[in-house]
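These notes are about the structure you will find just below.
Every protein chain except one is present and positioned as in the full complex.
After this line comes chain A, so read on.
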Amino acid sequence: MPARIGKPAGGAANPDGDNNIRTPDATMAFADLTTDYKGAKGAIFRLALATGIRTVLTAGFYRFWMKTRMRRYYWSAIRPGGMPLEYVGRPTEKLLGFLTAVVFLAFYIGIVNLILMFFSFSLFEGNTPAYAVSVVGITPLIFFAQYRARRYVLARTRWRGIRFGLEPGVAGFVWRSLLHWGLTVLTAGLYWPVKTYWLEKYRTDRTFYGEQRMHQGGSWRMLIKPMLHLYLSAALLAGTIGMLIATEDPRFAPLIFIAVPWFFFGLAAWKAGSFRALTNTKTIGEARLKASPRTGRIVGIYAGGWAAMGGIFIAAGIGVSILFGIIFAATGFALENIDEDGYLTTLGNLPAFVPILFGIITYFAIFIFWGVLKEVFITLPVAQHFAETTEIENPQALLGIKQRARDEFAEAEGFADALPLGDAF
């Protein structure tokens, strides 16, 4: 074993290499624990690109590895009190869970969809009712998958070597979700904050850090204020459209240009405000969480992020156009060389698969790059902002917590993988 001679003094011997300076015998700082964020745009770009390409090349089967590796990165970037979160989920358990879910879901989706389609054609002479019923029929499964996925992810997350966990309780979550979402739809969204609070409370109250149960305090009323901008802008938007239809007076039209940006601002305000309100009322035993994300920063991240992504795509589009311009110029481009179906006959001596191959590569390249840029310009900065504005108050209360047993959970998040939930993590 080639053990090496000691480092020269200097860097290696600097005990203050991190920003939590403690004496060697202090086990924990007694001040509030702030959260560092170590994620970097370049690193997430490389990771997302490499895993995204592999996922496409394997017809989607690398996605279990991609998800695992991305989570490892995002988790480890968040360092409350200087210690990174650790994601210990494994790709193969996700694959196994997915296969399990497929066995059950294939039957349900295949046969049930077919029967629904039959009744839809027979009774309603169209396929729309079938799709509608099919969506409704799959809704409980989606809530089921959400809770199970949350349980899996928490069971595979550690901080300071201690596991998180979520108590079994999926049935209660499914019927509550159906009830609260139903009321949200019936009230045209007015009920949204109440739904958000109760579903969050259900999950938080069953969440554990080690053997310590978490608690969601507060009440749904605290989510009304973060929702105000959304309520008012949606009302303005609906009112304006209503007036435009009723009076056909174009003078109402400019209100749209106030209502739509206001609505987007409202989304950011809700994101920041609801996170702040819900986090500030969460407790882990005697320890409390405190969050102070800012609406303005969220608006800035989204506006800047979309602008950057749009700019990069436009620049890439211009680049490709120039490249094509050169190719066309070299091959003798002229309008009369385009036949009536838009095919350039001067390229006709190319084998037919060349344009097809080019089209396929472009199609996948756009998908991959869009996903990668979203990680870089939206997901990572948002995660960073939420992490850096969250701290743990009274952290010494955590010290007595004991490790919890491993939650084997063989199905992992298979149902969430199989159903198109479109969740970020």
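Here, contacts are C-beta pairs under 8 Å (C-beta built on N, C-alpha and C of every residue); 3 or more make two chains touch, one makes a residue touch a chain; residues count from 1.
The rule is short, and it goes like this: contacts and distances are computed from a predicted model.
Participant: Considering only the chain that is not displayed, what protein name does its UniProt record carry among "DNA polymerase Y family protein", "Peptidase M48 domain-containing protein", "ATP-binding cassette domain-containing protein" or "Multiple sugar transport system permease protein"?
Facilitator: "Peptidase M48 domain-containing protein"
Participant: Would you mind spotting which of A:P168, A:G239, A:P254 or A:G400 touches the chain that isn't drawn?
Facilitator: Reading the full complex, the residue touching the unseen chain is A:G400.
Participant: Touching the left-out chain: which of A:I224, A:L289, A:I312 or A:I368?
Facilitator: Reading the full complex, the residue touching the unseen chain is A:I368.
Participant: For the chain left off this view, which of A:G60, A:P140 or A:P254 is in contact with it?
Facilitator: From the options A:G60, A:P140 or A:P254, the contact with the absent chain belongs to A:G60.
Participant: Which parts of chain A face the unshown chain closely enough to count as touching?
Facilitator: For chain A, the residues touching the absent chain are 1-15, 17-18, 22-28, 38-40, 43, 47, 52, 55-56, 59-60, 63, 69-70, 72-74, 76-77, 79, 81-84, 86, 90, 92, 95-96, 99-103, 105-107, 109-111, 113-118, 121-127, 130, 134, 158-162, 209-210, 339-341, 343, 345, 348-352, 356, 360, 363-364, 367-368, 370-371, 398-403, 417-420, 422.
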